[in-house]
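Here's the structure, in structure tokens; my notes come after.
As you look at this complex, bear in mind that one protein chain is not there, while each of the others sits in place.
Labels A, B and C are assigned to the chains in the order they are written; within every chain, residues are numbered from 1.
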């Protein structure tokens, strides 16, 4: 039985009587299917594959859909073992280069060391829908990779190709609004990762009012599939809390009153593109386009969560806390605190300085801030503009950061300079107000009279 | 004077008073401009480049437009010398891999040997219009490369990226007809490389009648720029000459009568994409689409020139010719022969067997046929179906091939098999009729009674 | 105070302090606003209106939005009184025509009798969004017309214009699916008049599966506003009940299995276009398009309600019922009957013949069938194909027709002939099966042995 015929049998088994097979039989069938696919991949890399146009590539991608985790693992392991570089040629090139590294051109070394799977992926990409299929294949690979170190080079190659193909120059910025196709909008509902969109009525409130915008990057090979999108609110002033922005009955801001564009939610959509960053380009492009369209806008700012704040507070390596503050922080466990104005104010006096410490001082081993959202925006050249106590009193907001939110400011004329300071000196570029909180924090740690006085 | 300011001065010089400068001063200015651009490219590769969005890339590409050949050479030499791989890291990786080539993963070797210019090109691609700018940069590079061997690795890297970016999966097939934008159509007129399109009326005859089609591949980043296009005539039978297909007053074939799709002209449009092949995919895709749209079509065939035929006849390594045939061939110099039926028939008896010999026997050092058009279609899996004496009596046709044309047949069910025979055994897949000509050729060489008898 | 200034005051009053004004003051203000609008309409009809481009028309339509029912009534009465024809010219034309009716051309009579409001409406239509505004104005007019006979000529003129403008030749058939803009889809949810669409998930089940279609007519001047739409299910056989078609978990029919296109819901969307019929054209166009796209489809049929059936049964002029049948019909009041198989079967034997009588015999004064849905489809040339007992067991279905549904068959080759029979002889074209029911009905009325035997 040749592999294709075998595969047909397998497919029919898969569909009809999967439950009747023992796990062991199934695994065997999957492994054989993967092995048949490996052969087909070899054919695709041969001259025959060249002549067949896109037929073999299409068949590989269709068969791939029938693999389960066992089959996929077998296939990816095949990619790792059998589709590396031609080792003999590579050895020659490596020796030849090492003999005279400073005059020799390293091109041969580079191209002879390219794993054959790169060409395999490029040929798979020729099939209709190939790009999307490879993005999903990468998502599958990411599921398996953590437990299978041998797959790392496969992932490295796939990421390399996808990075090149999803280069900013190929992305199209599209506005997403109530005239967008439902097939796109349902993905916005699905992929929104920051402030959940509950249903279509909720979606409409996010994208339809005149003072709301949503923009996404799309790739020409992935029709109707956003890669990343950002939700923007146009407001008069920089907002300090999320709830008023999302309130069902809020009055809309007239466009001529708007001075501030607030990026309050950015969501990546394609798990298979993890590690390929679009957010930096998206924010800057949207900011530039909005500035052109609405010249009165002068402030471009985020309203961002501080997802690691509370965890840091509770870590052993977290901040030194006075016993008083420590007990005060325990009151956070009482879910009623946000409704107790006095308690909330008492907490604010302690929490704001701690937050300043978290953003300005708490660093990872590599010297970057602990907070992942901060790393993203500071890395883009934004400035930590303001810390907002009681910015997000939703269950998630309270759980992650005791309700604290942050504004990062994108001053397009400053982002390069800010980025340099951050990248080269590790400086967290922050407003005077945030820096001042840090000093008050220092004070509050050692002299607690002020904090006590309001009780 | 920093490089940007210097460049501004240069630009103004360039525009206003170029003629007043000595060539030497100009070259100096160009070399300095190139040097400034190299610095800017370094900035683009730095973290600052990352933070700047697309601004620096845009500036590089704009400044590039002001370079003349001297400046471009200096820049490309800079790309060759200064934007290779990091040699220290690469040496480590090479040694480490050579130590244990059969267990070690070659990924590090591959990625450390990647020249920095690859990332540079990827970042340039982020700018608006970047892809098109890089394609044009490659065309400039191709001008210089033959005389400057050091540029070869730069070209290799650029081709590598462009091949990946212009992968079949990203190309869009579009029909080109009388409803297409003029901005596209004028390029069809301009790029047509096989049978000249004289003016708009001539163009309309090629694309507007119901029995004429034109299709092109486009890339989403190159709006309104065809990459390659093919002109198709729908006919009842396989045609043996080009003039009737292009005649101004020809009657159109009713669609329901058409059985044959004739690919009578394929033209590449982008010099900067030389070496990246689209034609194979284009022909097969168009054939498949036409078959779906018009199920009565059963023959997909070219009407192709034989550009090297006459040159081969006249070469020393060309065919052995009897003195009689040699003198007969001399009559080709008399431009009146096509109008002399007897002379033409006499020539036919000699030329057809010689053509068969040319296609079936005349090979390059690598075993492939001498004729470049034959190499392309045979490599695609087509079959040499028929040799057409007096197929193209235009000046160009007579000059290249004494008016001879060829039909290559695309039988979609046979192309894989044909390709294998061609690629593996070097077989020129040909029809029985063409092969028979070869035998008659053998005969005609040794016994010339037949040829003589008609005089 | 000129009318424009007055209007501005009114507008500000309207927005801010409407509640503070007495109803009487408000009415006065509205009447004055209407009077100002009448003046503006006169200006629009003057040469000044011609020169102003679309400015005055735009202003009229904007001011109109501020009128409430009182203001609108005053305005429409103004249209009736002040924008009729020029009576002097008309009298001349009428007399002149009556003098010699058989040789004279009636053109003058026709054009002099045209009410000036027709030109007024045509000029209003020039404003951006004018067509949609006039459609909504007609809807407002329809609210008031029943109680104000003087408005009838205004309505007649508006209908005349809208009929001409919404001529079939200007309508565009568009498929509505999951790729349609949300702004269109929400209107589908809103306007669906036959089988309610509960939410977006429900909508998706209606338009996204491969065996479901939805098509609407659109007008180029009403972007994103469907005029009418039809929902179609592709099935193997003619369906007898609606619930299986709408079931959430139904399996989709493979396209190659589908033989029947079922029009199971047609909804008009624009109240202001009441009386202008699109349904006939829509069904036939969709049937033709589907037949072209899917040549295996051979049956085009509706699954329709019988909205007047139960009401007719209960009318005094309804059918003569035996006491037994009368008491049997009383069991319909017990909402449990559909779940009692024996009761349902007993009812079926009585109800089907009664339904046949309802469709074939029950007529209005004008000789047309009582049932409005029957009038629509028979008028289109469809044939009453089948009566489906227990076709719609929803609350609405039970309430209107005791759950009975009907299939009307559109045989495109027969519709002209059927229409003629219906229009000229008043014949209800019906299948033999339906006609046979009628005979059984006659029998069951006089000899009830059969019906009794199953008890």
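Just so it is clear, contacts are C-beta pairs under 8 Å (C-beta built on N, C-alpha and C of every residue); 3 or more make two chains touch, one makes a residue touch a chain.
Note that this is a predicted model, so its numbers are computed, not measured.
Trainee: According to the contact rule at the top, which chains on display are touched by the left-out chain?
Mentor: Counting the whole assembly, the omitted chain is in touch with B, C.
Trainee: Quick one: say which of C:82, C:156 or C:315 touches the chain that got left out.
Mentor: C:156
Trainee: Looking at C:179, C:240, C:268 or C:285, which makes contact with the chain not pictured?
Mentor: From the options C:179, C:240, C:268 or C:285, the contact with the absent chain belongs to C:285.
Trainee: Decide which residue listed in B:182, B:320 or B:365 touches the omitted chain of the complex.
Mentor: Only one listed residue reaches the unshown chain, and that is B:182.
Trainee: Have a look at C:91, C:193, C:237 or C:433 and name the one touching the chain we're not showing.
Mentor: C:91
Trainee: Could you tell which one of C:169, C:295, C:323 or C:367 touches the chain left off the display?
Mentor: Of these options, the touching residue for the absent chain is C:169.
Trainee: Touching residues of subunit B against the unshown chain: what are they?
Mentor: Those residues of subunit B that touch the unshown chain are 178-183, 185, 199-200, 204, 224.
Trainee: In the complete complex, the non-displayed chain touches which residues of subunit C?
Mentor: Against the left-out chain, subunit C lists 47-48, 50-54, 84-85, 87, 90-91, 94-95, 97-98, 101-102, 105-107, 109-111, 113-115, 122, 125-128, 130-131, 152-153, 156-157, 160-161, 163-165, 167-170, 172, 220-221, 280-281, 284-285, 379-381, 415-416, 418-420, 423-424.
Definition applied: only the chains that are shown with their structure count from here on.
Trainee: Between subunit B and subunit C, how many steps is the shortest route if every step has to go to a touching chain?
Mentor: Counted as steps through touching chains, the separation is 2.
Trainee: Centroid of subunit A to centroid of subunit B, CA atoms only: how many Å?
Mentor: Their C-alpha centroids are separated by 41 Å.
Trainee: Where the centres are mean C-alpha positions, what is the separation of subunit A from subunit C, in Å?
Mentor: Subunit A and subunit C have C-alpha centres separated by 50 Å.
Trainee: Give the residues of subunit A touching no fewer than two other chains, as numbers and ranges.
Mentor: Correct list: empty.
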